[in-house]
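Removed from the display is one protein chain of the complex; every other protein chain stays in position.
Now for subunit A:
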Amino acid sequence: MLEVLNQEPFRFLLTFGALIFLVLNLAAVLTLAERKVSAYIQLRYGPNRVGPRGLLQPAADVIKLFTKENIPLNRADRWVFLLAPAFMFLPAVAVWLVIPFSQNAVVADLNIGVLFFVAITSIGALGVIMAGYGSRSSYSLLGALRGAAQMISYEVPLILSLLGVVMLTGSLALSDVVNAQGGGFWNWYIWPQLPMFLIFFISGIAEVKRIPFDLPEGESEIVGGFMIEYSGMTWALIQASEFAMMAVVSAVTATLFLGGWQPPLPFLDLGAFNWLWFAIKTTLLLFVFQWIRWSIPRFRMDQLMDLGWKVLIPLTLIWIFVTALWMLIF
């Protein structure tokens, strides 16, 4: 029996099923974390009625959303409308395939892992455009146009900021990137690549469409933008994919710049439990995401474009040049 499960179609289905399970649970936990973090930032308690200290709130949310009616739109482009959430959710799951959780715990150690991440996350933009176009509502359309412009513009600095790490490692495989950062926190790429780290994180926030870059949603002007017409589980899937994407960006940032599963000091090596370090780093980055989300206002579209094209891209180009020079000299 076990041998059968280890064979190719089953092995793939099992791992992918496990990943979907992981990502959905992660998204659920993140919704609770988001509420609690925002509550403590805002002098409130947050959910504390369902379960001990509100811990069962995500379960209650899921039951609520499952029992909600999924209102079909007469004028919507039905298939485009219904498929859009899936197009947003799948990339958030697929990226986990190449992320090394621990020494040997990586589903597919692709030798082009970085490229895979970049390619797969771009599919998310397609989902946004489909959602906005399929809904046939002026708010949705504006949200989709903004989303497309934003995600495509911010993909450029996102990719360019990865190049520094790739140049230093000499490999596109994420496991090589992590291995190159071993030996202590002073070997992490965050130090030589600090500007790239910041740019990658900023572009990551823009890629996930969170404040200060949540213009495709922009609930105070276009009321949710591309997701305005969704309800019930389709809406929940869009939300889940947003939270999952947040986790993906945090995990990739931790892998590329914070040493992945590498312990911060050599004697803290936990052996098989090194995935704990990876989890801690990802969680800290997720907290930073939420911290930013609840602290600052959002940009306007033109300012967002200015920041992307006039500030971030030139900075990454300069830093790629500096990295190349540094490698040439030393």
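Just so it is clear, a contact is a pair of C-beta atoms (placed from the backbone, for glycine too) under 8 Å apart; a residue touches a chain by one contact, two chains touch by 3 or more; residues count from 1.
Just so we're on the same page, contacts and distances are computed from a predicted model.
Not shown: a single chain whose UniProt protein name, out of "DNA ligase (ATP)", "NADH-quinone oxidoreductase subunit D", "Transketolase domain-containing protein" or "Dihydroorotate dehydrogenase", is "NADH-quinone oxidoreductase subunit D". Contact with the undisplayed chain is limited, among A:L14, A:I41 or A:I71, to A:I41.
The chain that is not drawn here is touched, among residues A:V50, A:L198, A:M301 or A:L315, by A:M301. Of the candidate positions A:L126, A:L168 or A:V223, contact with the hidden chain is made by A:V223.
By the touch rule set out above, subunit A reaches the unshown chain at residues 38, 41-44, 138-139, 142, 211-212, 214-215, 218-223, 294-303.
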